[in-house]
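Before we start, here is the structure in question, set down as structure tokens.
Note that this complex is displayed minus one protein chain, with the remaining chains in position.
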Amino acid sequence: MTIKPFEESLKKASAKNQSVITLLTDFGNENGFVGVMKGVILQIAPSARIIDVTHDLPPFSISAALFLNEWCYSYFPAGSVHLCIVDPGVGSQRRVLIAELDGHQFAAPDNGLLTPILKRKAAKVYHATNDRYWLDKISNTFHGRDIFSPLAAHLANGVAAAEMGAPLQNPILLHIEPPKINPLSIDCHVRYIDRFGNLITDLDQESYKEWRNHNGCSEKETLVLFQDQRIEGLSRSYAEKNQGEILAVFDGYDRLEIAIAGGNAAATTGLGFDALIKICVTGAE
Amino acid sequence: MTIKPFEESLKKASAKNQSVITLLTDFGNENGFVGVMKGVILQIAPSARIIDVTHDLPPFSISAALFLNEWCYSYFPAGSVHLCIVDPGVGSQRRVLIAELDGHQFAAPDNGLLTPILKRKAAKVYHATNDRYWLDKISNTFHGRDIFSPLAAHLANGVAAAEMGAPLQNPILLHIEPPKINPLSIDCHVRYIDRFGNLITDLDQESYKEWRNHNGCSEKETLVLFQDQRIEGLSRSYAEKNQGEILAVFDGYDRLEIAIAGGNAAATTGLGFDALIKICVTGAE
Partner (left out) sequence: MTIKPFEESLKKASAKNQSVITLLTDFGNENGFVGVMKGVILQIAPSARIIDVTHDLPPFSISAALFLNEWCYSYFPAGSVHLCIVDPGVGSQRRVLIAELDGHQFAAPDNGLLTPILKRKAAKVYHATNDRYWLDKISNTFHGRDIFSPLAAHLANGVAAAEMGAPLQNPILLHIEPPKINPLSIDCHVRYIDRFGNLITDLDQESYKEWRNHNGCSEKETLVLFQDQRIEGLSRSYAEKNQGEILAVFDGYDRLEIAIAGGNAAATTGLGFDALIKICVTGAE
């Protein structure tokens, strides 16, 4: 499958540095889908740096994609293109989005996956309809290859998003319940579960610190409650606890996380996505 | 392990663009084998672009490797070198092949893996015997590192296949039953099973369209039969069906695929590699 040369796009590419394209999908690494996407990208943008964020998202999990994409993108160089594909609606009429924020570009299906990006005031969003930047033949089931990869490659080359489609007023936005911060308690929610079974919530460290500043609660006096369990005090690291002990810690995602030292908190507690975690001042539960 | 410099090969490399080397193996990603192969490649071809197609093929599955390699290669830029290693005969006297087709090069053990490539009239095949292009020390169990990686790196640098061995008349070719197309029915076969448990057959969309053109059967009137099950009509996308419903769809591989919306068709049906799938005109079963 030779992809048509595209002098104009390549010329833009040679005028700028190697661009980074990140890939975040639920395609897995076993079936060649990701390899083929990279082949398509390299035919259009031969010097792009392609970085896998992950292809092992839980199948069809927009929640997991949404969490990881929001967290990851800002660690990459400005000018990066982020391809995010969890796409249960592939082949239906769902739209293709290009978003821009803080010098980063995103391409994703219009299914809510980009909600945290699109809710930011500075974000711009386009409805990609210009099939000049797609492959010639579009399958019903693999837009990752036929639409998203060529789009990302042309974006990385420097083609403007506005060339690819018009601004969009009504992208699909998911309702994502934010943490509810009361004077003596916080309701937060499990938003991601990592490989070790750690339960990552939506409570970030800054919000927690501010809350403590107002109510005077120390880290040791902080209670973490869920189901019928309680964790007394936050830990500073996994290493603080003995193997098998449950702990709550601000983690590498900079979010409050429920973990079991050397163990699997999700499997042990049975907590899943969206589960409620309550934070309290000791004595105020 | 410093690999001897090879001025002649490097000079060829500097005269051409960065080459792409794709890797398709059953080595897994856990054990460092693939990392070591990339180290060897980068010592010989420092600017090669190395792309993983997959390393998670079912162990020893020549069938899976054969399917993926035939499908994937053409999405990569002409000039790419495709390393395909599923090699149950490593350490025995099995031969090492280099094949050329459509501007692409392939290196693989002579065990049938390249059958679909080699059956094409335009294909050339060489028996790689010139150990000048291998590592100095050849183990019995890891030719991926000792033979195939250096071969691929030198090919990517631009060394001619004919330098590495003589043309071969009798490479091993597997018998692969093609779909049997009758006026009112087609016998096709499961040739690959992807991560989601989707069952991918050998029936491509072009052949199916031609068959319909002859017998006047619509997509809705097409029956898909296997075991004691029947699927009435083809779908255009996974999204057309409700969660848990079985469907037949032309997929991203451009092949007829049996899938379960949001589910795992292989696990649910028990169908495996080579299973027979019958396509019929409604009323003619």
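Read from first to last, the chains carry the letters A and B; within each, the first residue is number 1.
Rule of thumb we're sticking to: a contact is a pair of C-beta atoms (placed from the backbone, for glycine too) under 8 Å apart; a residue touches a chain by one contact, two chains touch by 3 or more.
Everything quoted here is computed from the prediction, not taken from an experiment.
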item: Hidden-chain contact residue, picked from the options B:F67, B:Y126 or B:F142; value: B:F142
item: Touch with the omitted chain, as defined above, among A:L68, A:A99, A:I231 or A:C280; value: A:L68
item: Identified contact with the non-displayed chain, of B:P88, B:G197, B:G233 or B:G263; value: B:P88
item: Chain B residues that touch the omitted chain in the full complex; value: 1-2, 27-36, 38-40, 42-43, 46-47, 50, 59-60, 88-92, 139-142, 144-145
item: Chain A residues touching the omitted chain (full complex); value: 17-18, 20, 22, 24, 29, 49, 51-57, 68, 71-72, 74-78, 80, 192, 194-196, 236-240, 249-254, 257, 262
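Simple rule for what comes next: only the chains that are shown with their structure count from here on.
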item: Length of the line joining the C-alpha centres of chain A and chain B, rounded to whole Å; value: 31
